[in-house]
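Step one of this worksheet: look at the structure below.
A single protein chain has been omitted from the complex, and every remaining protein chain is retained in its original position.
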Amino acid sequence: MASTLEKLAEHVDGKVFGNADVSIDSVATLPNAKTGQISFLTNPLYRSYLATTSASAVIVNEFIQDADNVNQLVVDNPHAAYARIAQVLYPRQKHVAGIDATAVISENSRVDASASIGANVVIAEGTEIGKDVCIKANCYIGRDVYIGDDTLIYPNVTILDEVRIGQRCIIFPSAVIGADGFGHAYDDGGWLKIPQVGTVIIGNDVEVGSSTSIDRGAIENTVIEDGVKLDNQIQIAHNVRIGENTVVAAGVGIAGSTTIGKNCMFGGMVAVSGHIELTDNVVITGKSTVTKSLNQPGSYSSAIPVESSRVWRRYVGRFKRLESLFKRVTDIEKTLKENKD
Amino acid sequence: MASTLEKLAEHVDGKVFGNADVSIDSVATLPNAKTGQISFLTNPLYRSYLATTSASAVIVNEFIQDADNVNQLVVDNPHAAYARIAQVLYPRQKHVAGIDATAVISENSRVDASASIGANVVIAEGTEIGKDVCIKANCYIGRDVYIGDDTLIYPNVTILDEVRIGQRCIIFPSAVIGADGFGHAYDDGGWLKIPQVGTVIIGNDVEVGSSTSIDRGAIENTVIEDGVKLDNQIQIAHNVRIGENTVVAAGVGIAGSTTIGKNCMFGGMVAVSGHIELTDNVVITGKSTVTKSLNQPGSYSSAIPVESSRVWRRYVGRFKRLESLFKRVTDIEKTLKENKD
Partner (left out) sequence: MASTLEKLAEHVDGKVFGNADVSIDSVATLPNAKTGQISFLTNPLYRSYLATTSASAVIVNEFIQDADNVNQLVVDNPHAAYARIAQVLYPRQKHVAGIDATAVISENSRVDASASIGANVVIAEGTEIGKDVCIKANCYIGRDVYIGDDTLIYPNVTILDEVRIGQRCIIFPSAVIGADGFGHAYDDGGWLKIPQVGTVIIGNDVEVGSSTSIDRGAIENTVIEDGVKLDNQIQIAHNVRIGENTVVAAGVGIAGSTTIGKNCMFGGMVAVSGHIELTDNVVITGKSTVTKSLNQPGSYSSAIPVESSRVWRRYVGRFKRLESLFKRVTDIEKTLKENKD
């Protein structure tokens, strides 16, 4: 949806240096942009592309003197302004209201007339689907579920009984919300299933990535608060609670009954133990392992980057002989002390 | 399904201290329980809630003298008794026998009249579905599959040709059973696909979590024995065998042709190499890496818990200079020896 630089600038409360009347119809990276495209500069490494870009405009956080070949849109936060402008240029496709003829909807459920229900969607009894919700093909929505207004659910998603999802959420394909938590009690040489009688409560503006699993609570509920963004292939176990606006990269696993604070950030493939608490504003870098509660905000890590396999094998060998090294140093210290005495 | 404490006590072979006639209709945690609810105490940290709980009963493993405000149900194994009682209070929903009108079932397959086949389920030829099996919406069941009595299959599951699943299993949404193992041979600068001609054999009372993959065997079969419980997002490669009653937490990956013993326990996100054997009763703690066979029962680990990122970077730096430290200590020992001589 094309616009002018002037209108886009108004939308993001920015100031134009150059030709505000230029027409903008799409976004591009600085090196590959063409006429009619807008780009943004946040990474200083890309600054050199300014001189040669064919973009019709670039979003920057202060006017750049020596780049008068390109129209500049100056804003406080170029990344956020880029997001808002891209939302204008690429509006979310308008869903056609109505229920596909092949969908199987229980008579006892309530689907708002403005909602769009795709082919082969199955909705069980007692479920309520809000205004302008879009559920794409081949999803299954269980019994007594609630889906808030403007939520978008991609194909092949499974949402099981009693789950509640807020407004403006996006659930990506093959996500599974509300399957049983992993609860078994050992007895008589085997495992007894423990019924998982809680459910999953998801706030507003939450994203759930492809093939991410959010298990229902064992007794009480699993809770994902407003504004949380979950990437793909994340495992959220029963009774986890994740605080507002926390973002979690792909492949993270959070074990049962753990509580995560607000505004936390998780790198990919982090493991978090069960029954612990992480306070607000905690950052865990990728591939780390968290086994104890963290009461202080800040960044935490425990991954070791690769070395050549040959060198790495020596490292591991040394690591496993550390105890002997400590002993040798203690012996040396003793000898030196004896020599001195 | 409400009951009395007396009847529940009989069911779990326990002894009531207090009012055995009290009505119990649901479960709750100790701090949040209300009248009519039963809770359990296994974690000593929760003992303090005994004095203030409003639960109508609590399951304990010995009578607690100073908690006469609450009815006590004394059993040997409170966790197992809780599981059995919750199974009574929350019976599995009875499935309605019959085949949904939208299901697509091959004429050459055999579905028991007591089975429940959901909307849009597709079942290919030669497949046999046992008594009281429930297959929920949008599942695909391939050719010549066998599904044993009382097995429950959640929506959007894919089970491919020739897979055999035992009785009383539960397969959670988006699980994939019987896709090709990852087998390719390098030749002439590219990869040749190796046909995966084995299948997957799953015993009785097995659980397979959401988005878990169990690949079919390359030549012989991949085998999951009775009572195995697999959590979400687990990868079981071709020709793996997992022994009875082993439990595997979410995100574990087990590479091809590895054999796991009975009664093992895997924490989350453990990696296990291919072509090795783990004996019975092995415990692997979360995020560990197993590269060699383990012939002794016991607990094994290799994950390092997080530190602040600033401190961690120093740790990694020291780690990568360990070789020089070993050399320095050797030099010191030599010097001391020379000094002594």
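We call the chains A and B, going by the order they appear; numbering starts again at 1 in every chain.
In this section, a contact is a pair of C-beta atoms (placed from the backbone, for glycine too) under 8 Å apart; a residue touches a chain by one contact, two chains touch by 3 or more.
Just so it is clear, the structure is predicted and the values come from calculations on it, not from any experiment.
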Requested in this report: Decide which residue listed in A:N120, A:T199 or A:T222 touches the omitted chain of the complex.
Outcome: A:N120
Query raised in the report: Out of B:R47, B:H184 or B:K337, which touches the unshown chain?
Result: B:H184
**Report entry** Hidden-chain contact residue, picked from the options A:S210, A:N239, A:T258 or A:S273
**Finding:** A:S210
Report summary line: Note that chain B touches the absent chain at residues 102, 104, 120, 122, 138-140, 156, 158, 160, 174, 176, 179-180, 182, 184-195, 197, 211, 213, 215, 219-220, 233, 235, 237, 251, 253, 255, 269, 271, 273, 283-285, 288-292, 294, 298-302, 304-305, 307, 314-315, 318-319, 321-322, 325, 328-329, 332, 335-336, 339
Query - Missing-chain contacts mapped onto chain A - result: 26-29, 32, 77, 79-80, 82-84, 86-87, 89-90, 100, 102, 118-120, 136-138, 154-156, 170, 172-174, 205, 207, 209-211, 227, 229, 231-233, 245, 247, 249-251, 268-269, 286-287, 303-310, 312-313, 316, 319-320, 322-323, 325-326, 329, 332-333, 336, 339
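Note that in this section only the chains that are shown with their structure count from here on.
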Requested in this report: On C-alpha atoms only, rotate chain A onto chain B and read off the angle in steps of 5 degrees.
Outcome: 120
Query raised in the report: With chain centres defined as C-alpha means, what is the inter-centre distance between chain A and chain B in Å?
Result: 25
